[in-house]
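Have a look at this one.
The other protein chains are all here in position, but one chain of the complex has been omitted.
Right, chain A next:
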């Protein structure tokens, strides 16, 4: 019971942090039978992650068009954890196996604006998008730091 309370308060801390500090919208809690704890998903104010290969495709497309392509934010998964927790690779694998690459609601968002022709850079928002989760690590002083965790080999960004 205590652990349930702990998870609930953990989710609440992260939810509040995302909503009020990072201005996320459409935040939802996601529970499923296969998952050991509830996940969150929501829409950040600006795009959080661009895969390096996607970046190349975007630059190519921008060159062809001769104008910048506005990058709409994507709906992202969030996994709340406490910094003192210990996770095994098996647990991470279970979480990734329990989710789809695109959170619920993300697919519709893409479909509404996806009436244009198939472009390489656009595929990264759909079929080419890999599974990724924003790891929200909560500290005792309720500081939350965010890390991307990717399923599989994902090359680092050119930052």
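The rule is short, and it goes like this: a residue touches a chain if its C-beta (ideal position, glycine included) is under 8 Å from a C-beta of that chain, and two chains touch if they have at least 3 such contacts; residues count from 1.
The definition used in the following text is that contacts and distances are computed from a predicted model.
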Per UniProt, the name of the complex member that is left out, chosen from "Fibronectin type III and SPRY domain containing 2", "tRNA-splicing endonuclease subunit Sen34", "Transcription initiation factor IIA subunit 2" or "Protein SEH1-like isoform X1": "tRNA-splicing endonuclease subunit Sen34"
Selected residue (touches chain absent from view) among A:8, A:56, A:69 or A:93: A:93
Touch criterion as defined above, residue of A:29, A:55, A:71 or A:137 at the omitted chain: A:137
Touching residues on chain A - with respect to the absent chain: 22, 44, 48-49, 81-90, 92-93, 96, 134-135, 137, 145-159
